[in-house]
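One structure, as structure tokens, below. Some questions next.
The block that comes next holds chain A.
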Amino acid sequence: MLRLHELTMRFGALNAVDGVSLSVGEGERRALIGPNGAGKSTLFAMIAGALRPSGGTIEFDGQDVTGLPEHRRARRGIARTFQHSSLFAGLSCAENVALAVRARRGLGMRAWLGSGRNMDIKREVTGYLDLMELSEERPAGALSHGEARRLEVAMALAQQPRLLLLDEPAAGMSSAESARFAELIQNLDTTLLIVEHDLDVVFAVASHVTVLASGKVIADGSPAEIKASAEVERVYLGTAKEIWC
Partner candidate 1 sequence: ATQSAADDSTIKVGAIVSQTGVYSALGDDMETAMKLYLEGHGNKLGGKQAELIVADDAGNPETGQQKAKQLTLENKVDVITGLIASPVAVAVAKEAGAQKTPVVIANAGADALGGPGVFRVSYTNYMHGYAAGKYAVEAYGKEGAVLMGADYSAGTETLKGFEDGYTKAGGAKPIKQILTPFGKTQNFQPYLSQIPSEAKFLYTFYAGGEAITFAKNFKQFGYDSKIKLLTCQNITDEDVLQAIGADAEGITSVGLYSPALDNPENAAFVSMWKAKTGKNPSVVALQSWDAMQLIDKAAAAGGSLSDALAKVGEIKSPRGTFTLDADKHNPVQNWYARTYEGGVNKVVATIPPDPAS
Partner candidate 2 sequence: MLTVEALTSGYGQGQVLHEAAMELPPGKAVAVLGRNGVGKTTFVHTLMGLVKPWSGSIRLGDDELAGLDTRQIARHGVRIVPQGRRVYRSLTVEETLAISSGPGEWTIERVYELFPSLAARRGHRGDQLSGGEQEMLAIGRALLGNPRLLLLDEPSEGLAPLVVEELGRALSSLEGMSIILVEQNLHLAVAVADEVRCMVKGSFVYQATTAEFRRDPAAAKEYLGVGS
């Protein structure tokens, strides 16, 4: 469903993403791991449409979307979370999620909605907030870090995307929350691309792992294959391997 071909992003002399080709099938749950600065977030930004690639193409659902603006991609069903929580700080948690719900339902530019529809939206919003254990009224700007991370995820889920890009969703979540979270996304039936340094989450969720280093794919395979790779151990896992594997 997603196909990257020779995708490249240059920042000045730096090739942050360097000719990445990758394809993700429908319903697949793919993890993207790699050292800091490997280019994972940059890759996400390009897939979502926030960054224009310096080279290469992005195909979604068999169509080339490389030149498509970000909001059009979102409407086709690509949603993402941000590594640095990117919320509507002055608005309540409920309104944060409601913006996502209305966008999905194509109601964002309506001048006015009847109270029936409004109730409907409200009910849906409450559902997502409960799922992530958030209260409705508090402004997003007053959340603790971990709570903000959860709202981040709630909004992406509310988009009900066909392709969900999660950039370190569990970072900042406490262990209890991230365990629950892993369980939650295991049961989602969307196609998933997840960047995460918390390997508990990665190996609980992923059906397939791609390893990026210095902008290039250095390994690609099943979780078991990745755990076994000496190269991955050397550049990324270190002795952490012993703890998790």
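Candidate entries met the following condition: all candidates are chains of the complex that A comes from, given by their letters.
To be clear about the criterion, contacts are C-beta pairs under 8 Å (C-beta built on N, C-alpha and C of every residue); 3 or more make two chains touch, one makes a residue touch a chain; residues count from 1.
Since the model is a prediction, treat every value here as computed from it, not as a measurement.
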Direct contact with chain A in this complex, candidates 1 or 2: 2
Chain A residues within the candidate 2 interface of the complex: 11, 34-38, 41, 83-84, 142-147, 150, 168, 171-179, 197-199, 235-241, 243
